[in-house]
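Right, one structure below, let's go through it.
A single protein chain has been omitted from the complex, and every remaining protein chain is retained in its original position.
As written, the chain order gives the labels A, B and C, with residue 1 at the start of each chain.
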Amino acid sequence: AGVLTIGRREDSTTFDPIKTAQNIDNWVFSNVYDVLIRVDKTGTKLEPGLAESWTTSDDGLTYTFKIRDAKFSDGSPLTAEDAAYSLLRIRDDAASLWSDSYKVIDTAVATDAHTLTIKLKNPSAPFLSTLALPNASVISKKGMETLGADAYGEKPIASGAFTVDEWRRGDRVILKKNPNFWQADRVKLDGVEWISVPDDNTRMLNVQAGELDTAIFVPFSRVEELKKDPNLNVDIDASTREDHLLINHAHGALAKKEVRQALDLAIDKKSIVDAVTFGQGTIANSYIPKGALYYYADNLQRPYDPAKAKELLAAAGASDLTLNYLVRAGDEVDEQTAVLVQQQLQKAGITANLQKVDPSQEWDMIVAGDYDVSVNYWTNDILDPDQKTTFVLGHDSNNNYATNYKNEAVKDLVAKARLELDPKKREAMYVDLQKMAKDDVNWIDLYYSPYINVSRKNIENFYQNPLGRFFLEDTVKN
Amino acid sequence: MSGAVLSVRDLTVRAHLDSGRRTLLDAVSLDLGKGEILGLVGESGSGKSLFCRSLVRLLPSPLLKIESGSVLLDGRDLMRIGDGEMLEVRGGEIGMIFQNPTSHLDPVMRIGDQIAEGIRYHQGLGAREARTAATEILAQVGFPDPVGQYDSYPHEFSGGMRQRAMIGVALSCNPKILIADEPTTALDVTIQAQILRLLMEIRDRRGLSIILITHDLGIVAQTCDRIAVLRGGKLIEEGPKRAILARPQHPYTINLINSHPSLPGEISAPLPDIGEAGQPVRPLLEIDDLHVRFKAGGGLFKGGPRNVSAVAGVSLQIMPGETVGIVGESGSGKSTLARAVLGLTRISSGHVTFDGVDLAQQKSAGLAKLRRETAMVFQDPYNALNPRLTIGQMLAEVLKVQGKVAKADIPARIDELLDLVGLEREFAGRKPRSMSGGQCQRAGIARALAVDPKLIIADECVAALDVTIQAQIIELFRELTAKMNLTLIFIAHDLAIVRNLCERVVVMYRGEIVEQGRSEEVFARPRHAYTASLIAAIPDIDPDKPLLQDAGGKDDRQSIPIQPVKRMP
Amino acid sequence: MHRYKFVLTRPLQFLPVIFGISVITFILVRLIPGDPARNILGTRATPAALAGIRAQYGLDQPMWLQYVYFLKNLANGEMGKSILYKIDVLKLIVTRIEPTLALVVTSVVLSVLIAVPMASIAARNAGRAPDHAVRIVSTLGIGFPPFWLGLMLIILFSVELGVLPVSGYGATIGEKLSHLVLPSLTVALSLSTVLTRSLRAAMIEQLKSDVATAARARGMPEGIVFWRHVLPNSLVPTINLLAVNIGWLIGGSVVVETVFALPGMGQLLVRAIFSRDYMVVQGVAMVFACATVLINFIADIVTVTVDPRVTL
Partner (left out) sequence: MSIEAIAPAPAWRRLFVRRPMLAVGAGLLLFFVLLAIAAPVIAPYDPILQNAEVRLQAPSLLHPFGTDNFGRDILSRVIWGARLDLQMALIGIIFPFLIGTTVGTVAGFFGGIVDALFMRLVDIILAFPFLVLMLSIIAILGPGLGSFYIAMALVGWVSYARLIRAQMLVLKSSDYAVAAVSLGFSRSRIMFRHLLPNAVAGSIVFSMSDATLVLLSGAAVSYLGLGVQPPIAEWGVMVAEGQSFITTAWWITLFPGLSIVSLAFGFSMLGDALGELLGVHE
């Protein structure tokens, strides 16, 4: 019983799932909406959500879902019709930010109230994973049509564990328990308040002063101190976040594999983990995050060896390498990493000129190729590695995440892996991909880091899975 | 006087400055009789104000201290009573009227309330009664509509009315003694006369004793019973008015009396005969139906767009070598006329022709000529000089810009100019701040002369100065015009000075010329009633020529010009 | 009532200012490099998706045309739709206006409550110990970065003493007031120093003024001289100073709102600038500007009321 208060950095922007791509929204959706298929607590398996069960045709093109008996928060029944409507909406609506990911759907039809049949245009191994995305949540067709998108986006009719009771913009989203949730018995809390407290210090102080039950986005630097507080639990949950150093392969010497390898050798990931993440991170050796599906634990990890880096550079004729290093303004971690990496590169004879830019501008510059190196990170939206792999190695329209990395063999393998439906074979393909990427140094993997949240001692089961979903239906406030 | 209400004995005030101690009042002893008006005269800085402030222990700075002496009022020594008791004395026993009513009245408090404040405090009356009493006082000091005017603010009144209000404030606590510190210096002669009459009336009605501070012997002659002369903090002469005026003992007093403008001095150089020389002399300056209008109240969206006609159809001719005085009460348009003539203010209509060049038709040529051949001397000697430049720098700049003197000769010319206006040469290195008013005014005249002008316009250039210094400056002008064949337009509201200096006089009233002619004639036989009232308002040093016999005596309250409300600076 | 005529005519003068501000904000936000579409789509955006968003918000139109639309909207009392929040900007602003307004008002009130006694003490003891103390305190107060000061206040009053809430705003009046104490104190600690200095100077001048001398000469005790004559006459320059500082004050609320998690417009604006939510930046800047103009207008009315000499 009780209302759980959670402090976070920013307020939600909308409750219309198709109109946002921000974690800040998605993380609330998971507890307001329900999806056909859920990702489990470990972040490695799919489990039934609103779809009780499903079957796949042999050609991998037709999926049939059995929709369970469930109700929306307004008491109306949730049907296959609503599910079909939701999927077509995310695919077709002009305001949808996600249509690309669902273009693979050819038709989605409610064969009866409890049966949803989806036909794909081509086989897709990651398809089921995409149904678990909070943005593909099932919305009430009737609700959307009567309220209109704007009103629905303020206060949706949904079928998750909680419903939106009040949204004080800029301040907090107040959720209350949804008695119509099909797993209502599982929910112990009366409600949840997501409260926006932008300043990290203030947010932590709120929990310390007992004014908030929990706070998320705990800065690495605060972990040790908060651990010492007898009233608090620091929850460190595995995430899919991977920080890496983007390299613009199109720029001069960086086109040479040896130069990129030298960079990899010149960066001391251990000291970054120590100084920037205060020991909370672990050194990354693959673009697929540790613990995630198909992660290859034995992938190569180049040692820190500035001397060898120097040799390599000399051999490649790039001894006096000068790099333009883009830094995201206002991002503490990014700035600290930059300061550290700059000094490390110096030891290998590489000059990195830091250029601090506004975060919104940074990605524009990266896409435009106005950079040599820059630290960036990726968190998985879905369990399947295909999304990230395609973006990073698959030669899609993004020039491989703006790195201009080119390797035809890799590209072909990415496409093949997407169509391969046999998990064993797929895994082998992804192991190969991880090896090839590491050899080419498409970018430099830096470290994996966990989600760090802090909660008062009386809060139990406050947990986030690696994709970021909070399992508030299990959380207990004593 | 046997029945002295107030007797001051050996009052000594010293200033304890960083630079050392200075004695500002040196053992002054004085008595004030009941119902008596005592005139305290003396040049600026002689300690008149300080003396009065010492009586109520309100010294202007904590650095000044009353060192010794006693002030006996009703048997109490005001220098020895406690602060609480002193509060009773101030206002309650001794009321003060100050020189500048504008700065002494609280601008954000209603006039009536300022009077009522003292009544409530000193007599413990309630708000309602105090209001009635204050209204009564307003009526006594001559407010035509006391009930309505109770709620007005000081800025809504003319200077004269403000001074009446100030007197009302002083009367509010029903004091026995009134100290009036130069109550009329800021006012016009006509209004000055009214205020002085009011003071005498009050004395008669209430049996008050008054100390009247002034530097104008004429005022003393007209209003006081006794005179005390201060100089350098010392009382140099004291006695009944007639005795002192008739037989002054101290040379300073003699000088003071002699320099009083109302004494008919010898008339200046005879008028150059114009028609007789045979050849027609072209006027140096011709003003034809000149109008200058101002938008009062200012900008586009502010207030009602109201026009003030500062100069309304003036026509005037001035011959080369002439000395012409322009007189008229404050606001009559004298300065505006001068500025318009010099191209410093836009002309609304009419013509100004200087030395044959019409300023409206040949604007740039005319202005260039004006700038090279005319100069102006200003009223306030301090404000007219750039405080950051030394006198030498200032003169050098003028000479350089005017370009009439070769660069190498500039220093010599500066010395020459300083000699001409009677300043030591070392003044070239001084800044205005370290000079006295009279010295600054001389520097201002030197600057005008540096242009080597044909025409000088002097706008109230002696109003801010002491009588003795006034006389020196007038003398200087007289010499200069004679020596250099200057044409001089001398603006003043003090008719006496004009009579001394100018051959011809022009009288302005509300933007128009109401009378002009040879000085002796105008002064002897004024044709216009306004001129007559102006002349009558000059306090004569002869105590037997009463002030304002008839002219403007009764209906003066209507003629008080209500000044337009100006935006706060 | 003639002096108050400007109340009717002055609003006309606001128009050019508001118009100027609309042009400047419009151009300014678009000059900031960075693409709003990219911003909401994140790093995974495809060119097609980007184009879609740009078309949806008319960002693909030429600049002048966008401005025309903006003006057209404005004429209809609308400010366009937020790219980030997907709702009408005006609606968004309405939900966020109260905390900022409350913060500004309480800060000003608090500053005045601090400044008047401080300045009085200093002025009446000019040159002596209390005066020096006030001057030193007020000079020091000005040098603290507000975000640091705010945090210190939180640590002291909320964490250590536990008497005031750490952050946020609250729902009831009582809650709101208690939440406003620390943020407005943070602002007031720096604003009051400016006011104190100005008021002190004015008071010292007024204490030496002829008006005060005249009041003393009619036997008024120092207390009456001070409260009835010196104080009212010292207020006008301070009111003007306050009015001039209001833009600075509202701007400063950006930082204070962030530290104290006040859900006001300052926070909204900062997030909008950083995420290139053009319509919101325009809208909020316009509202801020109107507020500033309005506050200056009110200051004018107060000035005219306090000082009968002033006409506008």
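List of remarks:
We take it that contacts are C-beta pairs under 8 Å (C-beta built on N, C-alpha and C of every residue); 3 or more make two chains touch, one makes a residue touch a chain.
Being a predicted model, the structure only gives us computed values, none of them experimental.
Partners of the chain left out, restricted to shown chains and counted across the full complex, are A, B, C.
The missing chain, though absent from the display, is touched by one residue of C:21, C:134, C:188 or C:220; that residue is C:21. When the full complex is taken into account, the listed residue touching the unshown chain is A:340, out of A:283, A:340 or A:428.
Contact with the omitted chain, checked across C:153, C:191, C:255 or C:299, is made by C:255. Listed here are the chain B residues that touch the chain not shown: 18-19, 339, 342, 344, 368, 371-372, 374-376, 378-380, 383-389, 397-398, 401-402, 433-434, 444, 447, 451, 569. Where chain C meets the chain that is not shown, the touching residues are 16-17, 20-21, 24, 28-29, 31-34, 135, 139-140, 142-148, 151, 155, 197-198, 201-202, 205, 237, 244, 247-248, 250-255, 258, 266, 269-270, 273, 281, 285, 288-289, 292-293.
Against the chain not shown here, chain A presents residues 200-201, 204-205, 219, 221-222, 224-225, 271, 274-275, 327, 329-332, 335-336, 338-340, 342-343, 354-358, 361.
We adopt the following convention: only the chains that are shown with their structure count from here on.
The innermost chain, defined by the distance from its C-alpha mean to the mean of all protein C-alpha atoms, is C. Computed from the mean C-alpha positions, the centre of chain A lies at a distance of 39 Å from the centre of chain C. Each chain gets one centre point, the mean of its Cα atoms, and the points for chain B and chain C are 48 Å apart. Each chain gets a centre from the mean of its Cα atoms; for chain A and chain B, those two points are 86 Å apart.
By the touch criterion stated above, chain B contacts chain C in their complex at residues 56, 58, 60, 87-92, 95-96, 98, 100, 103-109, 117-118, 121-122, 153, 155-156, 166, 169-170, 172-173, 297, 301-304, 565, 567-568. By the touch criterion given at the top, residues 32-35, 38-44, 46-49, 52-53, 56, 84-87, 92, 95-96, 99, 147, 151, 154-155, 158-159, 162, 165-169, 171, 258-261, 263-264, 267-268, 271, 274-276 of chain C touch chain A in their complex. Chain A makes touch with chain C in their complex at residues 10-11, 13-14, 16, 19-22, 94-95, 97, 99-100, 150, 153-154, 168-172, 195-199, 201-203, 205-206, 208-209, 211, 330, 358-361, 363-365, 367, 376, 378, 391, 396-398, 401.
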